[in-house]
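What follows is a single structure, written as structure tokens, with notes after it.
Presenting subunit A:
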Amino acid sequence: MARVHLDDVTKRYEDIVAVDEMNLEIRDGEFVCLVGPSGCGKSTTMETIAGLTKPTEGTVTIGETDVTNLPPKDRGVSMVFQNIALFPHMNVYENISFGLRLRKFDTDEIDRRVEQASDVVQLEGMLDREPSELSGGQQQRVAIARAIVRKPDVFLMDEPLANLDAKLRVHMRTELQRLHKQLDTTIIYVTHDQAEAMTMSDRIAVINAGELQQIDPPLVCYNEPKNRFVAGFIGSPSMNFVEGNLTDDGLTTDHFDLEFDSDGLEPIDDDVTMGIRPEDISLEREADSATSTSETIEARTDVLEPMGDEIFIYLSLDGASSEMMTSNEASTASNQLLMSVDPDTEVGEDESVSVVLDRSKVHLFETASGEAITHGIADLSDATPTASVAPEAESGGQHE
Partner candidate 1 sequence: IYGDSTSEDAVVWGIDPNADEAVGDEIIDLLEENGADGIDIRLQPGDEDTDDRRDSYTNLLQAEETQPDLFLMDNGWVNVFIQRGHIANLSEELDDEDLSLVEDEYFESFTQTARDPETGDLYGVPIFPDYPTMQYRKDYAREAGYDDDDFEEWATEPMTWQEWAELTEEIVEASDAEYGLATQWDQYEGTSCCTWNEVMSSFGGAYFGGREDLFGPIGERDVTVDEPEFIEGLQMMRTFVADEADEHTLEDEYPLGLATSDITSWTEEDAREAILSGEAVMQRNWPYAINTNLESDEGDDLTVDDYGAMPMPYAVTEDEAAQPGTGGSTSALGGWHIVLNPNSQNKEEALEVIRATMTDEFNLGMFDLYGWVPPKPALFDTEDAESVEPMGNYMQTLRVAGENAMPRPVTTVWPDQSSLISEEVNLAVAGDKSPEDAAADLQDGLEATEE
Partner candidate 2 sequence: MGAASDSTQTADDEMGPLERWTHGVVNDQEKRNRLYKALFYVAAAFFLVTTLFPFYWLLVLALTPSVRQADWNVSIPLLGEVPFPTPQGFNVYAFVEVFQQVPFHLYVFNSFVLATATTVIVLLLASLAGYVFGRLEFPGRGLMMLAILAVSYFPPAAFLIPLYDAFLGNAVYIPFLDIELFEPPRLVNTPGSMIMPFSALFLPLSIFILTTFYSQIPDGLEDAARVEGTTRLGALFRVIMPLSAPGVATAAVLTFIAVYNEYFFSSIMALQNQPEQWSPLVGGILSYQTQYTTDFNLMAAASIVGVLPMLIIVVVAQEKIVSGLTDGALKE
């Protein structure tokens, strides 16, 4: 029930800038996920909002009040801490009811609320256990219950579900969403789980090295990442990147070319990086004719990783299967592509395959700055694709 606004917030620890001139406007009732690499400043941002850390510079506003100098208790926020931080000297009931008891709720109300909250997190019957007698996930659930029991204006949740199993996590997600709707609270949520960020949030804020990269609805971040960092960070497995040069006729890389009309694009120079998500690459033979497929690219399959509901295929563009190749690493090397296919697709390891890209899903970024140039080249192309591929170039391509 309150807008949260960070205005030019910077937090510096001696030599480290944990948060760097962050401007973040979170609307009343919004559900925003903060994502970003480990150590990028998410927790610090949360602490700044909660009032646990005074920003070195900048102001924090909650609702209409400048709370920069207000103590946490007067900010109307509740928080789930990344490190859980249960009070070891209180049992589960006391932990959950702590905030209510501070506010002198009457016992019946406290009991009712604690019961409700412990139902939500499925901790019934554990109310009189000590924290040391709980499993990791159970502890985390207590922490969540402690936060939700108070029904504040703003929820801050720092990886609240990290220790829960998939099933429970799904359940908790649902409950949090339900809570969000019921209470109409503003929720700021840190997660490393892409699915969580995608399904729960109204908007995702991507942070890198203390700087806000993009804040947009999940699908916008997914489909129209503002820069290469966001593109690579959102989506799992990660987007494939191939470096190349922009010509008037399209893109040239060491291993293949893409033709399109680059007139409308205005990169600072010709060095561009192409990005394509694994699911936007398909085997030529299975390609959906409806989508605007690109030129055919010849490659060899390297490792196959069956995931149950899909299979990851690691493609080597130069035909060489890199020594000591480990699956998840593939997408980071410039001469390799990762694609995902249906689980029943019949393909073996070390086979020659022809693949095509979905031209509407091809992203281009300035190599130097990482800024996005365009998302989708389908509309740029003047004609249907013609095969003009340069398969199996020598080795090369080790640009970094």
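The candidates were selected such that all candidates are chains of the complex that A comes from, given by their letters.
Convention: contacts are C-beta pairs under 8 Å (C-beta built on N, C-alpha and C of every residue); 3 or more make two chains touch, one makes a residue touch a chain; residues count from 1.
This one's a predicted model, so the numbers in the text were calculated from it and none came from an experiment.
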Of the listed candidates 1 or 2, the one touching subunit A in this complex: 2
Residue ranges of subunit A touching candidate 2 (in the complex, touch as defined): 47, 50-52, 71-73, 77-79, 81, 83, 85-90, 98-99, 102-103, 130, 132, 146, 150, 156
